[in-house]
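FYI, not all chains are in this one, though none of them got moved.
Per-chain residue numbering starts at 1, and chain names A, B, C and D are given in the order in which the chains are listed.
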Amino acid sequence: ADEASSDSGVRKIKVAYDQASKPISWLDENGNATGYDVEVMKLVDELLPDYEFEYVGTTNEDLLIGVTQGKYHVGVKNAFWTEERTKKFIYPEEFLGLSSTGLVLKKENEHIKTLEQFASENMTLAPIAANNAQYTVIDEYNKANPDNPVKLQAGDAFSVDVIQWVNEGRVDGGVSIEGPFEKQVLAEDGPYHNLVDEVVYNEFAVIKTWPLFNKEEQKFADAYDEAIKKLKEDKKLNELMKQFYGRDLFEVLEKVER
Amino acid sequence: MSSQLDFEFLIDTFFVALSGVPIALLITVVAMTIALPLGFLLALTRINRLPILSQFSSVYVSFVRGTPVIVQIFIIYNSVPILLEEIFQKYDVGMKVYDVNPIWYAFIVFSLNTTAILIEVFRSAISTVSKGQLEAAMAVGLTTLQAFRRIIIPQTLVVALPNICTATVNLIKATSLGYAMSLHEITLRAQVAANPGYNYVEAYIDIFLVYLIICSLVEFLFKLYEKRLSKYKLVIA
Amino acid sequence: MEKYFDASYLWGAFPMLIPYLKVTFWVVILTVLFGTLLGFMLAAMKVGNSKIARKIANGYTTVLRCTPSIVLLFLVYYGVPALISNIGIDINDWDKIFFVVLTFTLQFGAIMSEVIRSAYESIDKGQFEAAVSVGLSNKQAYWRIVVPQAFVVALPNFGNALLELMKEGSLAYTIGLIDVMGKANLIIAGNYNSHALEIYIAISIIYWILSIAIEQFFSLLEKLFSKGKQVIKSV
Amino acid sequence: MLQIKNIHKSFGKNQILKGVDVQIEKGDVTVILGPSGSGKTTFLRCINFLERADEGEIKVDNIETSFNKARKKDILAIRKKTAFVFQNYSLFNNKTALGNVTEGLVVGRKIPKAKAIEIGKQALDKVGLSDKYDAYPSQLSGGQQQRVGIARAIAVNPDIILFDEPTSALDPELVGEVLEVMRTLANEGKTMLVVTHEMSFARDVANKVIFMDDGVIVEEGTPDEIFAAPKEVRTQQFLKRILRD
């Protein structure tokens, strides 16, 4: 796939993104790729005259397989870092974004702020799609706290509407990232704004997210690092974060553990 | 396929996926046990155009056959509990809807689906058995039920078996949709294992192997049975 | 219930979904065309005299039927370009619909081959004999006498396979080809996974209407072709 | 024994049976003659409820019912008292010759398997098929199939046997044999209703001959009456053509 360069010396790069992960990345009504991750990549593209990005919307599984196989050169999907994954992908030096992860709870359980508390109160958790980063977070917590684990279940992203489930009492809590919660419940025009007094979001971690590069794309990954460093210095990412997540997570960067 | 396969993971996860086989087979067996007789009976009601039943079964078939299983799962899984909960509350039933093991939903969804498929399979197969066979059976004093069990069904099965086999294999594969209900069957187990290291290529190879093995086994059994049942037949050479 | 259910999402979904039926239709039509042809070839191999051909066709059917569609889709999407790149052609950039149709054609062919074989074998041998005895060639005897009768037997199972295909077509979404089902998923994602129930109800209504239309068409065909047939009616 | 009154049967607009009355006593051997398409098969089928007649009454032994109102129980009871030999054999495709014969015994009449097999073999022997117990219908010649059909009917030892052209596919030698079997049955006092074109059988064995045409009984009487002095023109014509050979 490396030979895909054209005569002008500008190399075509296929950027795969999860097309159904609003507000991180999605395919909008007009058929355009957008979202925090995608917009960042667009800025990166602007800074790299030798590369020309093409955005390919797809699903999680295909993105991961496609990047592994070299069909796509890089993929963005709100991916977290794990040791094992570095065997399959190149993680660059510089992270792409930050993700606030938290528990969605009923108002009456507002006092629960951490996974430890959640686990010790023996509460039930909405299933999380197995390919979702949140699954890994909980899973890692459980491995670290074998005597006080959270009841973790794998499920499907589409069949589990976390806010609904919590509100119905079908489960006690669900893991969510902040962006969607913000847009669904807190925003005036959010579809679940009517539940604004019923459910709460309690952040328990902010985590760095990364683009995944195909194993043979070290050179490209280096170029990315250069570009994104510049973007961070120019505070470009803070703006995007505000735009898509309604909050600048860089403010809590020093507390981020991973 | 190029790139470095993680063979250790491949092998470990194969057994992880394999451990999902019992649940997949359990759903398959339950659904088939319900769908085979029910499908046959409803097929008869359609052939005979029994007034209410045949209309009911045709609406039922068109819906269940026509809409994606995942959608059906979603609708049942998300709306039935809400409805039940309300009913339970109203009548003070001391049972928690959400404690119901999701496998029950799987039984229901897959039985309904397979029944719809089998109605059509049987409808075509029954029509290939000549009317004279039923008449002859009744003439020697068999009841309709006996005639069907001993004469019509064995001949129907020969024609239906290849398609029942397809339905069964499809069903086994479709149980993977159980992930939507957090059922720990083959696909979900493999995917969960794949997530920490993003070993999706390996996971799908394992999924592939496991389904290939169980489905070919099932197919083999069907072929054997078909051979046994059809020994009376002369086919167009 | 009213608290959760907002019908405006349901109605709003239709105009967004319907344009994507086009993709669904194309996938289904192309697959049925090529897949049925493939099915015929395989069925012919299965009932033919050549032992090797029979083995190949049976093996093919087993493998293809037993492979989950999503795995097959990945195999085709990644494997076929890899294979073809060996002869120096890069098809990575071909439209995704090509890979989707290829995937389903391979699978549909396997399923249809069994539908066709079982229908064919259900026709009494005497029918073929009578046809050749009045001077029809084997081919004519098949096409004029055996096939029309087998066709009626195959129809319900063909209908099963077709509807199955229509639904499976949504898998195309996995590699980013968006049909109605894919669009439904996008809409739900666009709503941050909320109100999925309403969207799913909308999509099932669309599918239901389609399936009724297909069934009506099939029962018309059945009526047309089953003239002269007497079927079992339990008294 | 068997009494049928005013039976009517139409297929669509075609009236096939237009009010036929028949009365058969125990031990009677009744032969039905008539041209092709006159409704003979349909008549027999209606008796056995394989076809639902539109109108009329039937009485078999002590069971009395009307054709259009008969309940399941009555129908089954009537079928248990009768046996049917089909014009086109209608053997069970999925059973061997012996299986065909024993089916009605084991399943329909709950006779122990071993006993049924014994009876079945005897019946097959009677029609000269001792060497074909295990052959499937598709492996039998036409005549052999027809004989299995006859064996199947006599094995259940019914009160009345309905024969629909039981010798049509047989060579003359076998016709003789099968008629011999039927003659024996007649002598044993079995009641039989036989559609046949075998005049010699009609003449020698039957004690009653019915001539049917176009859905009605044109004439009936003893063989002597019918063959020697038919009253109706239609009967005379029919017989003249037959007996010419």
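Convention: contacts are C-beta pairs under 8 Å (C-beta built on N, C-alpha and C of every residue); 3 or more make two chains touch, one makes a residue touch a chain.
Every value quoted in this text rests on a predicted model; they were computed, and no experiment measured them.
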| item | value |
| --- | --- |
| Assembly formula (labels as shown, counts from the whole structure file) | A x1, B x1, C x1, D x2 |
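FYI, only the chains that are shown with their structure count from here on.
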| item | value |
| --- | --- |
| Top chain pair, ranked by number of contacting C-beta pairs | B-C |
| Identity of the chain that, by mean CA position, is farthest from chain A | D |
| Innermost chain, where centres are averages of C-alpha coordinates | B |
| CA centroid of chain B to CA centroid of chain C, Å | 18 |
| Separation of chain A from chain C, taking each centre as the mean of its C-alpha atoms, in whole Å | 36 |
| Chain centre separation in whole Å, for chain D relative to chain B (CA means) | 46 |
| Residues of chain A touching at least two other chains | 61, 65, 69, 158-159, 161, 164, 168 |
| Shared-contact residues (touching 2 or more other chains) in chain D | 49 |
| Touching residues (chain side chain A, partner chain C) in the complex | 1, 19-23, 26-29, 56-59, 61-62, 65-66, 69, 71, 157-164, 168, 180, 183-184, 190-192, 194 |
| Touch list for chain D against partner chain B, complex | 45, 48-50, 76, 79-80, 82-84, 86, 88, 90-96, 103-104, 107-109, 136-138, 152-153, 156 |
| Partner chain A, residues of chain B touching it in the complex | 1-4, 6, 70, 73-74, 77-78, 81-82, 85, 98, 179-182, 184, 188, 191-192, 194-201, 204 |
